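Only a single protein chain was left out; the remaining protein chains are all shown in position.
Presenting chain A:
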């Protein structure tokens, strides 16, 4: 059975074990628990520095109530960025290309922010639906628009991550296939295409990191509005 390009959209399994289970468990192996030492090795030092720095930056605009989400958001970020980066390796499966996983992250977390906002400060949370300084005749229309915008947020979060990663992986596979097919026929064109592939890989590395960051940042923004 030939590997087709659409196989990546289906969740693969090998010998009855779904690959997604192994792929989701893999990031845990790459971040060892820091031992009870004062000075650690380089890997743990750098991981600890990065996680501390990132959490600090993320928690800056949030008030104290939002700091309860620090562990969740930091671990989500580490998880997403590791999975995205590992997915760039050949013959791997990226769980975040599956819409189910991304919606599974986006919908509950977004809904949590909305419920927290409605429960603790309903007036302020509803007040977000009307931006300041709108002309009076526009108010009804704007409320409807803002409500739709609010309800579409989880969809946007999930689909943004899925689409970016899927598109990137698809592009890499297509251009790699082009290089593979062109190599015996027109080697020069194949070399040019290989250069394009190299640049695309660089882009995909950046996109992998940025998309994970954007996901977590938007969640923290939604939290900031509501907490």
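As a convention for this text, a residue touches a chain if its C-beta (ideal position, glycine included) is under 8 Å from a C-beta of that chain, and two chains touch if they have at least 3 such contacts; residues count from 1.
The criterion applied here is as follows: contacts and distances are computed from a predicted model.
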Listed names "ATP synthase subunit b", "Serine/threonine-protein phosphatase 2A 55 kDa regulatory subunit B", "TBC1D19 isoform 4" or "snRNA-activating protein complex subunit 3", matching UniProt entry of the absent chain: "ATP synthase subunit b"
Contact residue for the chain not shown (choose from A:194, A:212 or A:227): A:194
Absent-chain contact - pick from A:32, A:104 or A:131: A:32
Those residues of chain A which, in the complete complex, touch the missing chain: 3, 29, 32-33, 36-42, 45-46, 49, 88-91, 172-173, 176-177, 179-180, 194, 197-198, 200-202, 205
